[in-house]
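A single protein chain has been omitted from the complex, and every remaining protein chain is retained in its original position.
Labels run A and B following the written order; every chain starts at residue 1.
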Amino acid sequence: MLNKTLAGLAKGLQQGEFSSVELAQAYLQRIKNEDSKYNSFITVTEELALQQAAAADASRAAGNASIMTGLPIAHKDIFCTQGVRTSAGSKMLDNFISPYDATVIRKFNAAGSVTLGKTNMDEFAMGSSNESSFYGPSRNPWNTQHVPGGSSGGSAAAIAAGLAPAATGTDTGGSIRQPAAFCNLTGLKPTYGRVSRYGMIAYASSLDQGGPMAQTAEDAAMMLNVMAGMDPLDSTSVERAVPDYTANLDAPLAGLKIGLPKEFFSASLNPEIAALVRAAVTEYEALGATVKEVSLPNTALSVPAYYIVAPAEASSNLSRFDGVRYGYRCEDPTDLEDMYKRTRGEGFGTEVKRRIMVGTYALSEGFYDAYYKKAQQIRRLIQQDFVRVLSEVDVIMGPTTPTPAFKLGEKTSDPVEMYMEDIFTLSLNLAGLPGMSIPCGMSNGLPVGLQIIGNYFAEEKLLNVAHKFQQATDWHTLKPAGL
Amino acid sequence: MEWETVIGLEIHAQLATTTKIFSGASTAYGAEPNTQACAVDLALPGTLPVFNENALRMAVMFGTAIDAEIGKVSVFDRKNYFYPDLPKGYQTSQLFYPIVGEGHIDIELEDGSTKRIGVTRAHLEEDAGKSLHEEFASMTGIDLNRAGTPLLEIVSEPDMRSAEEAVAYVKKIHSLVTNLGICDGNMAEGSFRCDCNVSVRYKGEALGNRTETKNINSFRFIEKAIKGEVARQIDILEDGGRITQETRLYDADKDETRSMRSKEEANDYRYFPCPDLLPIVIDDEYIDAIRKTLPELPDTRRARFINTYQLSSYDAGVLSAYKPLSDFFETVATTSADAKLSANWVMGELSKHLNQHDTDIKDSPVSAEQLGGLLQRIKDNTVSGNIAKKVFEAMWKEGGSADEIIEAKGLKQVTDTGAIEKIVDEVIANNQKQVDQYVAAEPDKRGKMIGFFMGQVMKVSGGKANPGQVQGMMKQKLDALCP
């Protein structure tokens, strides 16, 4: 029962093959047995899971079950979960038991799903490898010497290792898509504003977006059905009807116009990845799509623009972690300034401090125009590129990452090298567009992801495009050896 | 060379909304610490602001009342600094695009002329919490009930040239915001606060360095603080010194300002647009609708009081400034049908009692109807002015209508000619010496001497004899004794 997709498990529950409690117990047992290899969970919520599972079984018995009822889900430890430690992967919040639920958590609870636990992540979602977590790195189930990607690396590792059928993630610069690519998963970053950010611990407010990570596009659609929608508690969430994302998964792709940005296939792209992505595009042509080369000339600028906007917003968002009202406070502060500086100096890890400092510098007096304002202008240029191209094609395709999963420690010494990992994913966040990563092949035993980018609120189209590929191929069904 | 004072003021008016600017917690004053600080106010991780429509409406009311340009697009910015009563580590304010742009207000000067004071801008922002330094020996306690209370910061041009002008301006703004019903104006509770920017220069020369004095919570202190600060600056300059541009704190107990070094270190607030809030966009229709519903403003009311009630310019000014006082006066005037008498009593006896008991007109134990009823009894000669003061005293302490008190205490005026004549005769008979002096006096001196006999009659009658009747009869009888 453990190797099924979310849709498969829903069917099993519906047909009475197993109960929600049995399902939860099986996953909890497997986490207990296996997770020491992957370190994918920060907190396993056994009691909560069994309680929710029992409630799910009861509501099914009473005839009140929905499709999500009793389905186990792991949540990235960035979503505040009432009564459960919510750490954001940081020492700063190691002792923080959230007194409230994030809107996303509340919606999953209301849908009857079962929370298995909270997954590992880069500290405050700042990282592309999960190595900045206070709880130690999570490992890639395809090769535990390699990173699972980040920042939603724990969610990706948990699904790939079969410790959860699906998980939530968040994506500020690629944090859903890149780990999905590294772990052979389907990950969707929705349009900015599609999913409520309330209760999702902020990294960069104008870029952050929650989304599903799953084994298939169909599962991602089921998850997004729960997650999407306007939230009165989030001013930036969008008032717009939420379609049933599972309804049009099977729509034919005949006539689909695909754009391939030449900038995504530059010399620095790993040739095996280039070949796999092109092969996937050929597959789409076989499904009736037409392909043309397009240009997103400002792609390279997305890295510098992102590494201003995100740290600037983060430097301000993370000011609330001051040791006054919750979270870590240093021992025996001598005075207020000492309390602030040691609390934050000791509570934050190196990468977080680095980004806070970059952001602080970029916003400081005399630099605002040259950095923050400039980056927001570049952002406009990047958006205009996409708007132009997406008026000519239905979706844009390219690689999710320039390389497959790299080794632990390989890029930790040079932050800039790590930042370049995100070159293909950052621009979507800057523009606020939706994007997916789906499995499209293997390179030296490591998964490779195909990125699909759509227009604003085109999640339904993206899921359809991804699903049809998964009907025609079986890359997404590959599992790490031994699983 | 003559010194000239240059004053600009920043007024923080707490808007009289029911809930906070960005959360649904109550803004009521005086609650137990932190019982009105919700998850958003505490800046719990993941929480987000949603803007209160009433705060917007009130800011626009103010803007239209001072003929200001209203920002059709206004934007919230973050002002970043660390302070324990600032939970997010930034204050949400409006730097670049305020809701209210340039406007003006006219103040009346002592010589009866008016002067136009420019308002540079007024912007929305959130208040901080309170730091309580006295309650614990080595610690400071933080109460966040006030955190997130909406403030309108009203910034004037440096148009004022004396402490008196500054006070007139502050009173005018105070009167305006209380009349609009957008601020309760309670300075003691901090609902209306004032920071004074003061500099001095030789007339005609460029502006000197200025200081900003904070923490002034009464009209009287504003005047004293400015005068003290002007004297301090002139002393320094005349001694050949320089004025340091700094923030100073007014200490009402010592009646002096002192430097606030803690706020002095290089302020670098790293302003940038708040990514959790979107631009506020309003149209002419919205502004016009508000303009149409503006209540009568003090200047209009003052003119009406002069025209309708024939009040002096001074009386009309005092009575029109504060809406509850204006309403009270008008009710008294209607009930008593004597506007001038009503004005005298409201500004005299009533105001004296309110001041003595530190009571707002809204909480006056004597209602306008009660006072009006009393004035009716003065007008119909039931009581004299002096007896009326006794009745008022009783009303203030014990309540009850004028008629009830007059009846119960037997204060009804004696108008019976026979009864009065009896007392007059008695007084003449018992004061032979004074009668002799009267008779012996020059006829033009006698008028003054009659006061003594009047006093005696009042004493004997317990103040109840009708003074007009007594006066006439006494004069007649005494003059009859003269040769």
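Here is the rule we go by: contacts are C-beta pairs under 8 Å (C-beta built on N, C-alpha and C of every residue); 3 or more make two chains touch, one makes a residue touch a chain.
As a convention for this text, contacts and distances are computed from a predicted model.
For the chain that is left out, the UniProt protein name among "histidine kinase", "Sarcosine oxidase subunit delta", "Aspartyl/glutamyl-tRNA(Asn/Gln) amidotransferase subunit C" or "Fe-S cluster assembly sulfur transfer protein SufU" is "Aspartyl/glutamyl-tRNA(Asn/Gln) amidotransferase subunit C".
The missing chain, though absent from the display, is touched by one residue of A:Leu188, A:Val324, A:Leu390 or A:Ile438; that residue is A:Val324. The omitted chain makes contact with just one of the residues A:Arg106, A:Arg139 or A:Arg342: A:Arg342. Of the listed residues A:Gly89, A:Pro137 or A:Gly193, the one in contact with the hidden chain in the full complex is A:Gly193. Hidden from this view is one chain, which touches chain B at 17-19, 23-26, 32-40, 42, 44, 50-56, 75, 82, 84, 131-133, 135-136, 138-144, 249, 260, 262, 268, 270, 273, 275, 277-281. Listed here are the chain A residues that touch the chain not shown: 95-97, 99, 191-193, 206, 232, 235-236, 238-239, 298, 300-301, 303-305, 307-308, 315, 322-329, 333-342, 344-346, 348, 353-354, 356-358, 360-362, 364, 370-371, 373-381, 383, 414-416, 419, 430-433, 456.
Rule of thumb we're sticking to: only the chains that are shown with their structure count from here on.
With centres taken as mean Cα positions, chain B sits 57 Å from chain A.
Of all residues in chain B, only 39, 42-51, 78, 80, 82, 84, 87-90, 140, 142, 144, 268, 270-272, 275-278 touch chain A in the complex they form. Across the interface of their complex, chain B is touched by residues 79-80, 86, 88, 93, 96, 98-100, 102, 197-202, 204-206, 232-236, 312-313, 315-316, 318-322, 324-327, 336, 340, 360, 363-365, 368, 372 of chain A.
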